[in-house]
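Only a single protein chain was left out; the remaining protein chains are all shown in position.
Labels run A, B and C following the written order; every chain starts at residue 1.
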């Protein structure tokens, strides 16, 4: 059975179903119960935005409200994973990675390799990414390129409720450390989601719109901007854009992206991260190296600017890549057709 | 006057001259004195590889051996910088960034923007990068792409003693936070360096070898591998490679790189970092977007693999991009000439 | 006029009251304005905890520096940051302290020694060690104060900084604002100790706990500690037990609090009420004097809100300025 639920509910459901299925799944994080032991326990927060709400009532002490010590509890989740548990730790905002990054990139990510393949670390780190919340420079970052850069980490960023559920269940069952990036501005977005448990394999991008003229690649919130741009291009310019939602950033589905570029000959990559050493670069460069012959025009990158996220709405609204900017970038690939 | 000195000595000299010139310059780090107060004080370590050796004898308490608390002392350097000092903090290995990254990327990097332009943070963080030391996965990383991704940080990586001195002096005088990456396998490399103090401006790449057939872009240790490759190409294949040493990764000198690519029509980027979201991607993608018409062949990226750094010499030796790999990449740009 | 039993002059007493009242009104007003939906983002109100910022910072001058938290409005006001600019900043306006780029969690004014509210828990502690180190190098007798909550007290950065400050004898005061909660989670879940003050000795510094709802208690304890630090006696820890009158952030339903907890605290632990009563009882001032201040503060806040609302938003071109790399 499927019914429409939100991205937030889909995540909650994935956690619930996996906790029910597998006793080694535990949840750790700040306020993930959010009022355990307090008078209002029955109506506890369930996370700062309510994503884990209700799970404490069902799973009790398998949810741990942690001290505000990200290195300690994220590290503990990693250590427990190396000892056979399947912990899901919540790093409230990805912006807080700077106080616990060592445990993630030097410990969890490297155990398997450093120990000659003799360790596995099935830990999931759920974290909120992205701008648009008026939350300013320290609560609005993407930072996905930083995690993608690190060998040994899997990096996931769903754009809709269906993917969120299937990818989170996959993440929990996966034997490697997974950084599961939830875009805070998507929590309310709804779509049809099966009630049963299901997984979506890593490394399979999703063609969310087919088209023959240009390939637009993105992930997370900006997939929706890309779709808006595609609609507008179809309506106003009779340009049919193919929109690819990467879903998983590492591993990444090069095949789907490259096949599309080979078909359309044009590539626009949209990344909410900063421009330098971003996923936009990653994908544009890969295409340039591997399907150069197929490219009819220069690949275009649309990213947030090389600035921290500004607080003021008047600035933040122009900070996130817009559908207009994507349309303009597509225009460049089509205006400047290769001389050939 | 100039004379031949090592990269290590050049750095020591830059620190010495700036400390002499400007009383607000102080040095903080683990073992940067290395035996202060001990019987062997006169012969103190001066850093784990001796880079700051002798400075304590001259500048005394302006060098501080710190507790092993990178967040605290790197953060203190940043705080002191915001209060008018010009601290140079040493993060022994860049691999340790995970225990203090917040202070660097959320504090130092963002003050200026977050505070509406009303703050400056003239701090330098000196740190060792790179593989080849048989130091395994947690002491051999580049991680330059991570810092380059962050707006507000300047990222420098000299390839020789002359640049090391001039860029370090520039870094100390610069009003923004600078991540100064010293390649540990270059400390012994010598070249002619003026005795006087001088600066090299940021954002000026260096054409270390002129050529007309292909542009090879790199930084740090692999500049030398690129030069070796260029020699071999000239000798064996009559291919004249232009080799560009970026010197500063952020800001980056797009003009010099793009002019060269426009001239040669071929681009190979060599980066000792991992492949995903790397500087190799950054530069290849930028070229693909901005000088696409000039490209006669697919740009090629030569990087370390998407694996942690292995310990065993037999593996580490093939981990770092080799001159042979660069030659092969050049071959691809020249074999596969654009149909045009 | 009767004898002054307090360790502050009447003028300073009234100044302290004005500061606390300004903080309270600022926050109460934000509470109202936020509910209207006019204020972007999250705001964390300091209402209830005014005696801490004020009691500590009455001892400071512009040479001294503070590093604040996500709950920073009170610290800013007590450090003399312009209330109009603060309000404009919270509204995201070009006339704000940070020209609209920072918002509530990043208000700073380095010219006043205010090194910034901070969105990262505990991040101010290393920074203030640096400020204190700078003062030590310059010999300017400046002192640094870093604030953190009962939750943030368990951040590694804070703990490392306590050790660093002690190892280097830095003039730093670590102020724990223990309001019993980190967001919705009780302090009992945060640590195995009853009081953070026991940590001080483990790092080699003195520590003291005071009732943070009592201005005079804070003022006296902070005075001694700050004097000591200023004279080269090294760092100290000051734990202040406080209550926050509102939720963690605006919009918080506060289900985790006991029924009547806020009402009880407002009724019985309000620093403004007790301050006023004690000063009146001592015969140093009258309710009229205080009412007059209240009136002036109310006007100031009214004016700050009105001008913040009327102020222009930052221009789009501002997006790309103030980062050195021109892109």
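Before moving on, here are some points about what is shown:
Criterion: a residue touches a chain if its C-beta (ideal position, glycine included) is under 8 Å from a C-beta of that chain, and two chains touch if they have at least 3 such contacts.
Just so it is clear, the model here is predicted, and its values are computed rather than measured.
Remark: the absent chain touches shown chains A, B, C in the intact complex. Within the full complex, the residue among A:18, A:31 or A:102 touching the omitted chain is A:102.
Shown as candidates are B:31, B:90 or B:213; the residue that touches the absent chain is B:31.
Only one of A:14, A:33, A:51 or A:82 touches the absent chain when the whole complex is considered: A:82. Contact with the chain not shown here comes from a single listed residue; of C:4, C:191, C:274 or C:321, that residue is C:191. Interface note for the absent chain: among B:191, B:294, B:318 or B:334, the touching residue is B:318. One chain of the complex is left out; on chain C, the residues touching it are 154-157, 159-160, 163-164, 166-167, 169, 189-193, 198-205, 234.
Although one chain is not displayed, chain A still touches it through residues 24, 26, 62, 64, 66-67, 69, 71-85, 87, 99, 102-103, 106-107, 111-119, 151-152, 154, 175-176, 250-251. If you put the missing chain back, the residues of chain B touching it would be 30-31, 33-41, 43-45, 48, 65-69, 71-72, 95-96, 98-99, 133-139, 275, 305-308, 310-315, 318-319.
Note that in this section only the chains that are shown with their structure count from here on.
Centroid distances from chain B, each centroid being the mean of CA atoms, peak for C. Note on chain placement: the centre of chain B and the centre of chain C lie 40 Å apart, centres being C-alpha means.
Shared interface positions of chain C, i.e. residues touching 2 or more other chains, are given as 98, 100-102, 106, 118-120, 156-157, 322-323, 325.
Residue positions of chain A with contacts to 2 or more other chains are 71, 95-96, 98-99, 136-138, 305-308, 310.
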